[in-house]
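A single protein chain has been removed from this complex, and every other one stays in its place.
Going by the order they are written in, the chains are A and B; count residues from 1 in each one.
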Amino acid sequence: MAIQISGMVERRGAGLWLTHLAMIAGVLLIFFPIWLAFVASTVTQPEIVRPPMPLWPGDQFVENYTAALLSGVNVPVAVMLGNSLIMAVGIAVGKIIISLLSAFAIVYFRFPARNLFFWLIFLTLMLPVEVRIVPTYEVIAGFGMLNSYSGLIFPLIASATATFLFRQFFLTVPDELVEAARVDGARPMRFFWDIILPMSRTNIAALFVILFIYGWNQYLWPLLITTDPSMNTIVMGIKQMFPSGDDVANWPVIMATSILAMIPPVVVVISMQKLFIRGLVDSEK
Amino acid sequence: MATVTLDNITKRFGRDEVIKGVSLDVADGEFIVIVGPSGCGKSTLLRMVAGLETITSGDLRIGGVRANDREPMDRDIAMVFQNYALYPHMSVAQNMGYGLKIAGLPRAEIAAKVADAARLLQLTELLDRKPRQLSGGQRQRVAMGRAIVRAPSVFLFDEPLSNLDAKLRVQMRLEIRELQAKLGITALYVTHDQVEAMTMADRMIVMNAGRAEQIGTPLDVYERPATLFAAQFIGSPSMNVVNAEGRDGALHLGEAALPNSTGHAGPVKLGLRPEHLRPDPEGPITMQVQLAEPLGANTLLHGRLATGDSFTASLPGVHTAGQGSGALRLSVAAEHMHLFDAHSGARLG
C-alpha cells in the first residue's frame, strides 16, 4: 500500500536516477571547496604555487598538520584550538545557565517589574554584536578585559535567543506538574532542579550544539579584542597567518589550519544531527 | 484521617464570583463527590481545599484546624490530577516517592512505603518503568500510588477517570472506592459524570454556577431532588420536565390531569423520571412516540406530548407498542411526581 502510494508520487526508473544524479552533482559542488582545502593541506608548498595544483591528496598530511599544530605561523594552532574551545564552551554553557534561570523566573513567578525585565531582555534579541562593536569594545577595554577569556565570552552571552527558547518550552510544561510538585512539598528551586531541569535535557543539548557553533565561528569580536597572538581563536587566527605585503602565504599550513578549524563544529553537528536540526527548527520558529 | 469543614467559602477572580458561598461538613472517612457540569466551579472548590487556589472568604478547616493560609504540602492532603501529572522523567517508584524524598525520609523507609503502596495497587512489576511506558489505567494507578504513600488525612481527586475508556472507568471506580474504604481516608472527589457520583459517593454535592444546589446521599438526591437543576443533572436518561398548572385540586398539563399531592395551585414545573413511567391504557399522559431505542433490558421511547414538550419514557423489556406514529398512554405513581417552583426551580412539597 505504502509502496503504491509513494510510487504514484515519487519518480521511478530514469527519473529516479536523474534525481540522484542531480543530488550527487549538488553535493560534489558544495563539497568541492572543502575537498580542495583538504588536498592543499596534504601537499607541499611548491605543488600549490605552481598551478594547477593537484586535485588528489598528497603525502604531506602528517608534516603539514604537525607543523600547523605545533608551530603555526604566529602561534601554534593547538593554542588557538584551545582558545576557541574555551570560548565556544564558555558561551554555550554561560548562555544556557543564565537563560534557564531567567526564563524560569519569567515563566513561573509574578514579581515587580517583571514585564519591564522581560522586554529589556527581549530587546537584546535585536542587536548582533557587530552593530555595537565600538562601544562594546570600549566597555571591555575599560574593564581591562582585552586579551581575556571573559572579554571573549561575556558580550556574546548578552542575547535573549536562548531565554526565548526556554520560555517557549517552559510554557508547554503542564500546569499540573507544578501543582503536583507543590502538593508533594517541592519549593521553587527544588522544582527547578528535580523537574524542570531534567525535562529540559533535550532542549539544553540542542541549544548547546547551536551555541557551540555560534561561539566557535565568531570572527569580528575575537579579532578586535585579542591583540596577543596567544589569545587568538582559530577562526580569526587563520587570517592572521596571511603575510602582509607580497610574501607568499604558507598555503599547506593555512589550509591544514582551515581544516582543523572546521572539524570540531562539523563533528558536533554531524554527531548530534537530530538534536541540532530539532533545536534549529525550534529556535528559529 | 480527618474531618474537613467548609464554612461559607467563596472565590472571586477579579470581579467574577465563581464560588458563591459553599458550606459543607465532611465526616472522618467519608467519601464526598462534587458533581456538576463544566464551569460550575467544582474543580475550583477542590483546588481551594488543596491550597492551589487562595480562598477569597470563608473558612476551611482540616482536622478542625483552620487551613486557609497553609501551603498545600502543609495541609496533609494528597491529590490525584485529571492528567495524572506524573513527572515524565522519573520512574514509577521515583514518582511515588518524590513527596517523601522532599520530606526528608530515609531512603529505606521511602522504598518500603513505595513497595507497600505498589503491592496494594499491583504496580510492583512496573516500579522501574517511566510514565510514557505505561497504559492509561496504569498511569492512573501510579497517580493513586503517589497519593497513598504519603498516608494523607484527605484524598483529593480531580476528575481522575475522565481520560480512561468506559470499561476501565467502571473498574477503576470500584478500585478507588474499595481502596478508600480500606484505608479509611476522607476523600473529596470531583467529577462531571453523574454515574460516578451515584455509585461512589457517601454523600454528593451537586454544584451549579458556583452554588451547591443540593448536598445529600445519592439516593436522597435521586429520590428527592432539591432543585430542578439537581433533578435533571442526576439520573439517566434525564428527568422529563414539563409545564403544569395546579387548579381544581389537580395538576393539568394540556388536556391531561394528574393527581395533585401537594395541593399547590398555579403554574409549576412537573418532573417525571423516564423510568418511573408505566404503560397504562387508561393512563392520563399521552405521548406520540417518534423513536424507540431498544437497549435490551429496557427500551427508551422518545416523542412528544400533546403540549409539544419533548418526552422520554424508559420501559422495561423490549417494547414496540406505539412505535412509528402510534400514541402511547402512560401513568405515573404519585410518589414519583416531583414539583418545582416555576421561577426559582426549588422543590415544592
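Quick note on the criterion: a contact is a pair of C-beta atoms (placed from the backbone, for glycine too) under 8 Å apart; a residue touches a chain by one contact, two chains touch by 3 or more.
FYI, contacts and distances are computed from a predicted model.
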Hidden subunit of the complex - UniProt protein name among "sn-glycerol-3-phosphate transport system permease protein UgpA", "TIGR03915 family putative DNA repair protein", "Heme exporter protein B" or "Tryptophan synthase beta chain": "sn-glycerol-3-phosphate transport system permease protein UgpA"
Missing chain: touched chains present in the view: A
Hidden partner chain, touching residue among B:35, B:52 or B:339: B:52
Residue, one of A:79, A:204, A:254 or A:275, that touches the chain absent here: A:254
Residues of subunit A (touch criterion as defined above) contacting the omitted chain: 5-6, 8-11, 16, 19-20, 22-23, 26-27, 30-34, 36-37, 40, 48-49, 51-53, 55, 97-99, 101-102, 104-112, 114, 117, 120-121, 123-128, 130-139, 154-155, 157-160, 163, 170-171, 175, 178-179, 188-189, 191, 213, 216-220, 223-224, 235-236, 238-239, 248, 251, 254-255, 258, 261-262, 265-266, 268-270, 273, 277, 280-281, 284-285
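We take it that only the chains that are shown with their structure count from here on.
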CA centroid of subunit A to CA centroid of subunit B, Å: 57
Parts of subunit A lying in touch with subunit B, wherever the complex brings them together: 174, 176-177, 179-186, 190, 194-195, 198-199, 201
Contact footprint of subunit A on subunit B as seen in their complex: 47, 50-52, 71-73, 77-79, 81-90, 98-99, 102-103, 146
